[in-house]
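This is the structure I have questions about; it appears just below.
In this view, the complex is presented without one of its protein chains, the others remaining in place.
Up next, chain A:
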Amino acid sequence: MGGLIAYGAYVPHRRLRRAEIAAVLGGPAAPGTRAVAGHDEDSTSLGVEAGRTALRGLPQGHAPRRLFFASSAPAYTDKTNATAVHAALRLDRSAPAADMCGAIRSGLDAVTAAVDSPVPALAVLSDLRGGLPGGADERDGGDAAAALLFSGSGDEASTAPVIAELLGQGWATAEFLDRWRPQGDISSRIWEERFGEQAYVPLAEAAFAQALKKADLTPDAVDHLIVAGAHGRAVRAAAARTGVPREAWADDLTRAIGNPGTAQFGVVLCDVLDRAGAGETIAVLLLADGASSLVFRTTEALGERRSSPAVAEQIAGGDDSLPYATFLTWRGLLDREPPRRPDPEPPYAPPMYRSTDWKYAFVAGRCASCGTRHLPPADVCRACRHTGEMEPEPMADVPATIATFTVDHLAYSLSPPVISAVVDFDGGGRLRCELTDTDPGAVRIGDRVEMSFRRTQTARGVHNYFWKARPARRVPGQG
């Protein structure tokens, strides 16, 4: 039987201190921080970053052949978002890419679809959660993504070492009104909290018992219990009823990053996998429109295939200096006076169609004659003037150094000033691009940077995705 063969999470760089909300709006200050997607990030870009982390270092020939993308905050409706993730991860054209968007529980459905796939399948869970200013969802929500690659089962399954086997699943589906959001609304509505708790707990018990039974385990054999869901009170009550000893309950990371909705159990699972030893049991229990449970057991291979950077490293590396007014601006909840500049132009469909590999996957060109790197690929080599199609040169994971930079107070941005840099890649090639996840005073010529997939802007309803450089975060030597 197959199982998990790779995983990775992405926690955006910025944090909002919950006390910062209270400082502006009044009321009691809640402890901790929540993760905040940058002004240049959305659920698609977060998902790409998580997917890159999961797939980095994966042996050749084990690439996903199916992609499932789950989010309660899809960047587009009508248009599939998974195709942009598919393009950015350079998956094969024959691999289907499907959105499972809308409901918070979609993340688990994406994982189930990946588990059930006969071929290697990647589930990307990505979310931005929030609500109206001053609300609990704004305070307790979070933005993050997780990606889980399953081997598939059968003739066409991946032969990569399984790092966690799936031992059992349990389900308890029910229709009841606990949390909902009419199309287009920015804040969720919830029924009386005690109703949801009483509806959820028996369902959770049933799903958990079913999964444990399939796995042939008793609750005290669980080494790591992950209980997830948007109903905090029901989650706590359900955890208590599992019978799993309290010391095995995993930190749900809410205090540091908040609850990233669809991606919550995935990010916590990644964090557990970052630390778990071989042969340990991990039980996941999700409370969302019913309850679902998955039970895994780690293998000896996990130690060799941990993802980098780890969730804990990403949490520790966050910047919590984000002002609340900036957060509101990024979320579109504070309508700021635009600069006196022409509106930005959207990208055009046919040119994008022609440059998918460059734009989404950051694949440059290498001269077929002299080997010089070109970003972007060009028709004529600048070094030897060879004319013709260049060899594809994937650059997304190639580190670079800042050759020079400037802070642009005039450029159009949701978060001015724009920092523009000229970066030189290790092994050759130069690009003029934007710097992100940093501040003007922190940049120096010679700084090391790495590339990150971003939504550079949105114009006339078109999201423009491209790559920016950010201060190097990944551990040198890995990737």
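Here is the rule we go by: a contact is a pair of C-beta atoms (placed from the backbone, for glycine too) under 8 Å apart; a residue touches a chain by one contact, two chains touch by 3 or more; residues count from 1.
Basically, contacts and distances are computed from a predicted model.
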* Asked: From the names "Cation:proton antiporter", "Acetyl-CoA acetyltransferase", "nitrile hydratase" or "Sulfate ABC transporter, ATPase subunit", which one matches the UniProt record for the unseen chain?
  -> "Acetyl-CoA acetyltransferase"
* Just one of A:A30, A:I186, A:A312 or A:A411 touches the chain that is missing; which is it? -> A:A411
* Structure fact -> Which of A:G61, A:P351, A:G441 or A:G461 touches the missing chain? It is A:P351
* Structure fact -> Given A:I226, A:L253, A:A310 or A:L375, the residue that touches the chain left out of view is A:L375
* What residue numbers in chain A mark contact with the hidden partner chain? -> 340-342, 345-348, 350-352, 354-355, 358-359, 374-376, 378, 382, 403-411, 418, 420, 422, 424, 428-434, 445, 456, 464-466
